[in-house]
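Missing here: one protein chain of the complex. Every other protein chain is in place.
Presenting subunit A:
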Amino acid sequence: MSPIHYLAEDTLISLLKKRDQRAFNYLYDNYSGALYGVVIRIVLHKNYADEVIQDIFVKIWNHVELFNEEKGRLYTWMINIARNTSIDYIKSKRVQNEQKNQSLPDVVNSSETHRYADIDQMTKVDFIGMSSVLGKLKPDWKRLIEMAYYEGYTQQEISDRLEMPLGTVKTRIRAALLQLRGILNEQ
């Protein structure tokens, strides 16, 4: 089978629905990097990320029937699957770790430690050298986007944790994304 270098979205979707390997190749070659970039920023460990990215492609493959072109774009749909799968994964890992740690008397704020805990003795991914567009945001705004996008907190949880009214959380997230748009346009 010859590789395909460009596919219109509707052709791609119909090939996907026919379970054509060329559709997989096209998806993987064009989107795996972007999806993996989302995954690794959420799960933070390469071993985890490798496991999750497999899950994601299996889900895309199996659930393509559920994708509705009228409701949104394929890329957005895949990013949402990647993000949700990663957040679910890291939450279940967190639960497992909490269970492991139950014998320890002093597990305080265990839900907050997932970015810092290193229970599995795995090397965390080194983000140096990775492109970080978020790093160009104001630090407060960067933190908001990290919590909302990569850490899976709800607006209410962000509001509680940062002791900021819910309405302010919403308008600041909006401001942060508007600044992000400006940064991406400059690149």
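One rule holds for everything that comes next: contacts are C-beta pairs under 8 Å (C-beta built on N, C-alpha and C of every residue); 3 or more make two chains touch, one makes a residue touch a chain; residues count from 1.
Note that in this section contacts and distances are computed from a predicted model.
Hidden from the displayed complex is a chain whose UniProt protein name, among "Spore germination protein", "Simple sugar transport system permease protein", "ABC transporter ATP-binding protein" or "Anti-sigma-K factor rskA", is "Anti-sigma-K factor rskA". Listed here are the subunit A residues that touch the chain not shown: 19, 21, 24, 28, 32-38, 40-41, 49-50, 53-54, 57-59, 61-63, 65-66, 72-73, 75-76, 79-80, 83-84, 130-134, 148-149, 154-156, 159, 166-167, 169-174, 177, 180-181, 184, 187.
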